[in-house]
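Dropping a structure here in structure tokens format, bear with me for questions.
Apart from one protein chain that is not included, each protein chain of the complex appears where it belongs.
Order of writing sets the labels: A and B. Residues in every chain begin at 1.
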Amino acid sequence: MTTTEHLAFLSEDPIRPNLEENLAHIRALEEGSSDLMVNPITVGGISCVLLNCEGMIATSIITNLIFWPLAAIKEQFSDGPALLAYLQQYYLLSTDRIRIENYADLFRTLNSGFAVLIVQGASFAYAFGVQGYDRRSVSEPSDAVNLYGAKDAFTETIRSNMSLLRRRMKSPLYVQKLIVCGSVSRTDLCLCYLRDRVPQDLIDRIQHTLEHAPIETVMASGYLRPYLEQKSSRLFHGTGISERPDAVCAKMLEGRVAVLIDNTPFALIIPQLFCEPFQTIDDYNGKPAYATLIRLLKYTAFLLSILLPAFYLAIAVWHPYLLDQTLLSLLAESEQSAPFSLLAETLGVLLMYEIIREAGLRLPKAVGGAVSIVGGLIIGDAAVSSGFISTPLLTVAALAVTAGFVIPELHQQITLLRLAFVITGAVLGLGGIGLLGAAVIYNLCATEVFGFPITAPAVPFSLRAMRDVITRIGFRRLSQGNFTVEEVRQHDKS
Amino acid sequence: MKILRSFDLFCILLCTVFLSGCTEVRDRAYISSLAVHNEEDCLGTLRDSDNETAFAAKADTPVLLLDALQIETQKVLYTGHLSLIMLSGDIITALQDFLSGQWLAPSCRVLYTTENAALLLAQRNTDYAAQLQAAVQIGALPLRDAAVIAGDLECGTGLTAVPCLQGDTLCLSLWDSQQQIAMLSEAACRGLALMGDHWKTFRFAAKGADGKPYAVSVLRSSTEISCSQGENTLQIQLKLHAACKPESYEHKAWQTAAEQTLNAFLTAAMQETAAQGADLCCLIERIARDGCAPYTSPTQAQWQELLRTADYSVSVSVEEQK
Partner (left out) sequence: MTNHSTSASGQQMTGTIAILLLCRFLRLICSTMPFSTNYLLGTLAAAAFQTLLLLPLMLKPVFQLRSPIWRWGYALFTLVAASHLLSRIYALLQNLQAAYPMASVILCIAAAAYGLTLSKRATGRAAILLLGILAAGLLMQILSALPHANLLLLYTPNTAYQDGDAFAEGFLQGAELALLPLCCLPYADAVQKRRSLMGKWLIGQLTLTLPVILLGILHNSRLLHWKGNPFFLLLARTQMFQAVHSDGFWQLLLMACSVVCVTFFLQIIWSPLPESHPTPILSLLTGALLFGVTILFIMGNPPMIYQILVILLFGFVIPLIFFRSDKRSAERNST
């Protein structure tokens, strides 16, 4: 039986009324997991068992909220359902109470840190939220660093993340909807949206896609992205990720849907337009003119990062007349003693940077600094001094790589495109760069997520949204007549 | 889709593998100046971008000369940065050969020398292109590059003016498609430069009452040429209006002196070019604009005759600009 079939079977396997039979069945399904804790208790004359996973619950909470109140019940009950009805009506026990009717839900709640009470004679059970597993506290975001924005970031616990968003969106129109994904992991996902800005059909489509994604486990947000984006051949993502609750709220105000994933500190945002990685929260904390300048700088840095080495190569090899005489003399002189071709040098330098960057990322912090010294100073300086690599090329490559760090979210695409453009520039010159550029633009223009083209609001053009793309107009005007992404959604198929 | 992607990838890899054999930066000689003496044999000298080394060669035709020079330099010749071509002998044939083979950029400067150009460039390390540029900027010569010179031969009257190095002096020489016709005087060169409007500063010497020269600067000028049909000949009136400033105001009649000098420049320009049949300041267009062309589609010979037989009048007005 496959995992999916097994799960489907468990979903239709109801809780047995006989307690012993229940326990035997549970132990058989668990196949001797050592962390299953079985606590028999008699409440009101009825035999009950409280199940929980070791290490997942808070002992003090379960003692105070469950054990003591249950032990204090003096009334006698005729059967299990009567006891459960009494508990439901007169005892809170926990604010998070879920009625369990089949074994699939039983195991899901059990493994989520709930305590499950099964009662003799009842064909259903109750799960109580008494989670007490170790969790990371809310800290500063690791990647999306801002100067003036909030300093809290998502954690691995979905409930904490939901509270971080709820604190910022107190409107009753804000909806947080829990669903489950992953045939093995049964990971909790939370769809977050403002119901007056997102059409129901979009929510239904996203929910259907996530619930029926043929995936066993969701270990990271990247696991779900291919199912949401649907076309793997697209270069740029149509969905975004963010570690910042303030950024996610800002996106939701524009009619986007956020997906929180349990055990992942990154939320998915649907859709993400191409211009969004160039926007940060700090843009809205400063003056519009400065924000506009920084945005222009980012777009320039993006283009420089992708195209500068390719232009250098294409012009030096195929179009030297485009260079100034002085610059050309400098270039020719520096290349005079280099033993390799310009293409080989460029690829070598770029790959060397990637190796150093990857090594610095993976090494422990104590050793990481040494990599920078060895890689940057020794290798770079030695390579130039020995004549392997020319100084202008190293400068160009360094500038391109540094410019790429300005937009970390597009780092993968920048790296791939930079290499591709270098090769086409070396082989076909500026015409080759134009050809590849056209293919990239095509790929970009064809990228749509749930009908949202990521090239919006440039194409299709929306004047209201363009106020916040390259330029950033004043916040007073920006907050009037809010733009929602629904305006650019394509409803016709082609 | 997979097949299409595989095909595209195959094309790219094919190109990368087979088309990577391109000329490297270090395998090229970037020529900054080239000199060709085109008579029975073709002698040539080139200087590359560092201007230190000169290479010389000999061939039968100007284009074959480039192949011979390539052997001398042991590198592939690259003429994209060629800023000056010095010619002597049959310069028009050499120029047209280079232009038809697309060896020259449109903005490449041309310099005619009365001496052997190839020997001159081999012996001297002077940056003649910079000298020409400086001459244009101070209004000593009009801007004349390869495209303009060759264009004049094809279009209009078929006569062109080529910057010329005579000894150490830069001037202009008048050519048709076969031979040199005349050398223009300094006054004519200055007159053409003034009308061309590519100068940045234009200073000239006006004579005071005591006969001593003093400098006058032209701050801005405008030239209006109008044509009208006289009784038997074409009347061409040239009016120049200039805003000038003398170096010192002690010369009371400096305006009159300036007008006379500028008048002399323009008169020399007209008499030595237009009156010889050369159109270096769009006279043909002005004739067509003013409706004075006697023919529907004049030939080059007819344009030349029209200009030779025309009457020219020049008037200059100078206003003081403080």
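Structure notes:
The rule we apply is simple: a contact is a pair of C-beta atoms (placed from the backbone, for glycine too) under 8 Å apart; a residue touches a chain by one contact, two chains touch by 3 or more.
These numbers come from a predicted model, not from an experiment.
From the options B:K75, B:R203, B:R286 or B:R308, the residue with contact to the unseen chain in the full assembly is B:R286.
Contact with the omitted chain, checked across A:I98, A:C445 or A:L478, is made by A:C445.
The chain that is not drawn here is touched, among residues A:L331, A:V427 or A:V469, by A:V427. Of the listed positions B:A59, B:A147, B:A243 or B:A275, the one in contact with the omitted chain in the full complex is B:A147.
Touching residues on chain A toward the chain that is not drawn are 195-199, 311, 314-315, 318-319, 321-322, 324, 427-435, 437-439, 441-443, 445-446, 453, 455, 458-462, 484, 486-494.
Panel shows chain B; residues 1-5, 7-8, 11-12, 15, 19, 22, 96, 99-100, 102, 105-107, 147-148, 150-156, 282, 284-286, 288-289, 293, 297-298 of it touch the chain omitted from the view.
Rule of thumb we're sticking to: only the chains that are shown with their structure count from here on.
Those residues of chain A that touch chain B in the complex are listed here as 233, 316-318, 320-321, 325, 328-329, 331-332, 335-336, 338, 341-343, 423-424, 426-428. Those residues of chain B that touch chain A in the complex are listed here as 1, 5, 12, 15-16, 19-20, 22-26, 28, 30, 32, 49-50, 78, 80-81, 83, 105.
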